[in-house]
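In this view, the complex is presented without one of its protein chains, the others remaining in place.
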Amino acid sequence: MVQAEKGSGRKTVGAVLVIGGGIGGMQAALDLADSGFFVYMAEKKSAIGGVMAQLDKTFPTNDCSMCIMAPKLVECGRHLNIEVITNSEVASVKGSAGDFTVRLVRRPRYVDQEKCTGCGVCALHCPVGAARDQFNADLGCRPSIYIEYPQAVPLAYIIDRETCVGCGLCETLCLAQAVKYDDEAWEREIEVGAIIVATGFDAYDPSERKEYGYGRFPNVVTSMEFERILSASGPYEGRVLRPSDGDIPRKIAFIQCVGSRDRAIGNGYCSSVCCMYATKEAVIAKEHAPGVETTVFFMDMRSYGKGFEAYIERARHEYGVRFVRTRVGEVVEALDTGNLILSYETEGGAIEKEEFDLVVLSVGLRPPTDGARLAESLAIALDTHGFLETRSLDPLATTRPGIFVCGAMQGPKDIPETVTQASGVASSTGAILEGARGSLTRRKIYPEEKDIRGIGPKIGVFVCHCGINIGGVVDVPSVVEYAKTLPNVVYAEENLYTCSQDTQKRIQEKIEEHGLTRVVVASCTPRTHEPLFQETCREAGLNYYLFQMANIRDQCSWVHMRKPIEATEKAKDLVKAACAKAALLEPLERIPIEVKQSALVIGGGLAGMTTALDIANQGFRVHLVETAPELGGHLRRLHFTLCGDDIQTYLGDLARRVMSHPSIDVYLGSQMTDVTGYVGNFKSRIIECNKTNGEVNSEIGSEIEQGVEVEIEHGVVVVATGAKEYAPSDGKFLYHRHPAVVTQSEFEEALASGGFPTFIERQDQDGPIVMIQCVGSRDEERGYCSRVCCSEAVKNAIRLKRMDPKRDVFILYRDVRTYGTREIYFEEARDLGVVFIRYPDDEVPIVCSSIVGNPETRCEGNVGKNYDPGPVTVEVTDTLLGEKLAIPAALIVLSTGIVPDERNKAIAQMLKVPLDENGFFLEAHMKLRPVDFATEGVFVAGLAHSPKTIDETIAQAHAAAGRACTILAAGTIMADGIKSEVTKTKCAGCGLCVEVCQYSAVELDDKDNIAVVNTALCKGCGLCAATCRCGAITLKGFTEEEILAEVDALIC
Amino acid sequence: MLDSISAKAPENWEPKIVAFLCNWCSYAGADLAGTGRIQYPPNVRVIRVPCSGRVDPLMILKCLTRGADGVLVSGCHPGDCHYIAGNYLARRKFALLDELLDFFGIEKGRVHFSWVSAAEGEKFADVVKQVTETVKAQGKPCLGQICGDERG
Amino acid sequence: MIRAAFEPSIVGFLCNWCSYAGADLAGTSRLSYPTNLRVIRVMCSGRVDPELMLEPFLRGADGVMVLGCHPADCHYLSGNYQAEQRVHCVWMVLEHLGIDKGRLCLDWVSAAEGARFAELVAEFVSQVKRIGPAGHEESREELSRQDFIWRVRVGMRVTGTEKFRWLVGRQKALLDDKNVYEEQLSGERLRDLMRTVIAEESIRAAIELLTEAGPMSVKDMAEALKLPARTVLEHTAYLKRYGFVELHDILGRTPRYVSPRYTQAKDEI
Partner (left out) sequence: MNKMTGNGTEKGTRHIIEEGIRNTATKMLESGEVDVFIGYEEGTLPLRTTPAFITCPEDATRLVWGPACENNLTVYLPKFQGAVGVVVKGCDVRTLTNLILENQISRDKVKIVGVPCSGIIDRDRIRKVLGTEGPIERSMERPVRSAQVTERSLILEGDGFEFEIQLEDVLAPSCETCAYPIPVVYDVLIGDESMARHAKDSEAGYVEVTRFAELERDARFSYFSREIERCIQCYACRQACPLCYCPECFTDRQSPKWISRWRGLSDKILFHLGRILHVAGRCVDCGACRRACPVGIDLRLLTKNMEKVVKESFEYESGLDIDCLPLLAAYKREDPDDFIL
């Protein structure tokens, strides 16, 4: 496709439009901008961040949502190649893939985004205060001039024209003169090569479900409202209070599936995330309000993701969260107390009533209200639920070429999957726009750096009034006078806004005029503004690191508003400390690391092939290593998808494309034996075995003598080594003992071959087929859920029922985990008459058989060699009936789980990347870096990461490619100058630094037994420096001298 | 002088407290306290470090012997460290220091550690309040006094 | 019984150039009017701050008169217009607080209108007499003296807030001219906004006053203020965020809040 377009000479635009600035949109934008494309990000609201910004904590790590997201927010906000267009929507789209013309409409903000410093004085005084604060899920109010949330990007206020009376106060107060009442809506046409839809979801409005009393009873809240209640930045500052009277609730109930799995209201699908977020909220509530009892009322516990099952177990056992399997029928309010009485039916059939102080409705995810309108203007199709239509074998493409989708707009999903899809669309986009890479991106050119050696510190100090934010409390002129008296300070001045454009010019002039070699700015926080001032210094020829900031606003004037004298004293101290440190600063180098323009992909299954193709299509060389003699991996055993796509045809086509791609070198029957180097510069050795049979010894390197060794250099590594299907051993379930016991994939193979499984010929031909779920999953040995088995069972059950409608099919399960839109197939299976029987967690069904001719014998496990097995029966306890059933079966199908490959360990050691407790590869961050490793330049995709479905694997493979290409496309990586450094003569070689370094950046030199820092790997945390007793290792930019100079300045 | 740690503090004595805040969580939390205009005592002076793991216990001791009246070290919550496990490794050192100072007879209220996330502006303010109050309650510290006497 | 003997205390703010001169003229003309009025001379009716209009009630007044020059006659051009805006807004405050707004009157008396002055005084005195003594079964709510004083204090705080003062100050300009968006605001819209501001600020002021006396839970405050606890919670949370109330303790499962002023006062004792 790419070639065709190039050949036809059609224009390809090297820019991309991302619609939606939530976590998905941000990730896609960053990945694209980092790999050479200019990104327009159109966001409906006044700030990017989306739903994730509203969340308190995230499962399963309980990370603070804002903490982990903020760096991405800030990066999007100031990326040279991302233009964030807030308050805007797409009006129309013309053209085709590679060359779209998009008309954007931007609503007025009434505040000049460039001028607004986000100080918030306007909002503090705005006379209108009654507008509901949507960010706080309407639990509080906000003024007419507001920001979405304190960390908003762009950090500029907006006027809500609906409620504003136009009194003019904000304009009077704004010293930055940012208020712009005559702001008007404008339209803009942009040219882009591709469009990414990342609009996310809307939460279901539970008012419709009258029986739960939402809207009528104040103590019935939605999960989103509760999320805000839990948040430290929320309406109650993180205290768990109930809205009716501000009391701390004793008992909180979570009602699941509100607006999900509910055909009556038209949302038949499962929202995928509610079981986990409700559990998380139940856990966090317990942390915030010790002693509170939390109960989750659920239908099926869908903790299918990586680490989810363990999270639920911890919630249950460590935190004492109670789980009740039921569908709550009704919620009524108790008289006087505002408490709520829930009625529900227990599994045993009894009707229970229970009183709670607070009820949280776990509302589902819906397509955004304007999703249909957007789809119409983009001319793309929606599925029956209102999400964008995609295919399971091409999950990121919409129905119109060149328009892609990621995140919850494609179907309900959690954050990591959204982020995965986002990186994935970046890759898909990159592939179609390959020819235009770098054509529209901007790059800055700097003057040569000044040589400051021998000049000595000459410090210039710039103290900011920040309008009245600082100047209103701190006596700025006296701070300036004080600064002039400090050692090494040769110049000091005050500014109304040090961050304004004209002050930047002024700082540069002063650097020239006074020959400044260090610059100190006393203003707001370095977290947001240091890069700006560093940039200013660098443009004036000063090294980035000859700059120091004193935070006299966020950590001084704003927090000591009623103590001007003390605040001024503190500001002086902070300036003194900044100057003391500044005098010791040294120019540091941002080292460019050349990147080898090729990738190594380990594993030639679905994930490996997809990744390899993507990277190759983006114009980079790929080395694909597969241990088996042919490509395909686990996928060769699957035949059709849940929605009926033909897998083997797809696989054959995919393998052909990989084999014939000019940029992909395929090493079949080969193994990687060694990796050295670091991001951008890896060197690997591969043993090509070229063996003909598929059996390759799992011991890596055991084939060295026979194979040919090749050494390849590459910039990145993608681990896509897959996983295996669990096979019950020792005759468990009579597997491999009785011919009528097969695994799900064996069953599928038979179904695919057209006929009814031949191995049951000897059996009772008309007997039922019994499927047993959770074989090898969620047990003592493997605590995790294998995620796919429920859908696989449903898939094969439906196919069987279609072929042979009269045959009884039983599925014995613990929780049906047909999450997302897969739920529809679960419904279909039930409609077709498949019987689902739930068995208790601790009573695994027993498969037994007798020996022919001796019906009294009963074999449950290992049976002697010479026997002739009789009919099989499954014994199971039905939790609904509460009794034990014995089902004679024609065939027993075991839904066996997915287990990690035992070779993972060796590969993990070679790449210095971690495995999780189950033996799958452990990504850098469960939420936001789902395909990255902490080790830069190494990525993971597919089953090697955790069990997942085909569409998820494809998305993740695209994602790994997308992430890998950000490094490959950059050509060079600029490493930050804050790095550890070893003074050789002081090092005793004790190796403590090597052990504590989480990035394996420090190694002991074999010869001299001294520590050596690999600056390419060092992240600059300084842990090694603080651990070294000898003082041999220090962190440049945060040396002991510098820190102690600050200490001395602050104390003495 | 040596017999009593809590030499009487002069009237309206305001302690100086040095705080080491990790860049990614606690410093951000302190900023958030500012954005939320949450008021807290002005006695704390912040030194920004990349990670709580950058703080060598010797630095804390040095602060005390140089005359700081109190020290606060704050990092990301366990598990949230931007550098994977810097705070976990630092925590061991801090635990040792904490016990050492206690055994040595230096008041528990001098050196404080806290976990403050980027979303906990309120908590940061509370921590500063608590630290300032406990330090004030101790009066002028002996170590500082020894130092001050010898300097002066 | 009380009513029969009731002689209200009235405080009158009279502008120097017209009303005060008018009162003088009433004197020189030997016009007789009730003795209940105590006059405070101000340079302009525009000098009478909303807080000043309420302050006398705290000190035992049963009625307050603000008298200025006739429209367009103001010695300071527009001081009387400002006074008019303010009185209208203070009436809204009184209304919101359940205090009879007839206790506050505004009128115009020129230097030549001695008779009108005497008439107005007599009229107002009888009006206040009709209303009855301040804080004796005041209004439909039958406020006690204590409740009355308390509400006046709430009212004074409301009139002291920035939002209230800004709106009072801008009101006339906004109604006379177009707003910043070049639109003409309806008086109704502005009054609605004013009412909302007064309602909100009253709750906040009330919460502050309650917590200055000691720790209170949201439920206690809601009961004291006869408001839904939910509303009180929302405003308590707002005040807490900006440091006007603090969490005092948690009794059982009920957090109690207190004003920092209470804590300070206690510390000083």
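So that you can tell them apart, the chains are marked A, B and C in the order they are listed, and the count of residues begins at 1 in each.
By our rule, a contact is a pair of C-beta atoms (placed from the backbone, for glycine too) under 8 Å apart; a residue touches a chain by one contact, two chains touch by 3 or more.
Remember, predicted model here, so these are calculated numbers, not experimental data.
Taking every chain of the complex into account, the chain not shown here touches A, B. Screening A:E313, A:D766, A:E917 or A:E1041 for touch with the missing chain picks out A:E1041. Residue in contact with the omitted chain (choice from A:A91, A:M974, A:A988 or A:C1052): A:A988. Seen from subunit B, the chain kept out of the figure touches residues 2-6, 57-58, 61-62, 65, 78-79, 85, 88-89, 91-101, 103-107, 112-115, 127, 130-131, 142-143, 146-147, 150.
Mapped onto subunit A, contacts with the missing chain fall at residues 985-992, 995-996, 1004, 1009, 1027, 1029-1032, 1040-1041, 1044.
In this text, only the chains that are shown with their structure count from here on.
Separating the centre of subunit B from that of subunit C, both taken as means of CA atoms, is a distance of 49 Å. Subunit A and subunit C have Cα centroids lying 56 Å from one another.
Each chain gets a centre from the mean of its Cα atoms; for subunit A and subunit B, those two points are 34 Å apart. For subunit A, residues touching at least two other chains, in rising order: 237.
Residues of subunit B found to touch two or more other chains are 36-39. For subunit A in complex with subunit C, the touching residues are 125-130, 139-141, 161, 165-169, 171, 181, 218, 235-237, 239, 241, 243-250.
Listed in rising order, the residues of subunit B touching subunit A in the complex are 14, 16, 18, 23-25, 27-28, 30-40, 42, 45-51, 53-56, 59, 62-63, 66-68, 76-77, 79-80, 82-86, 89-90, 93, 117-123, 125. The touching residues of subunit C, when paired with subunit A in their complex, are 162-163, 166-167, 170, 174, 179-181, 183, 185, 189-190, 193, 196-197, 200, 217-219, 222, 229-230, 232-234, 236-238, 240-241, 247, 250, 253-255.
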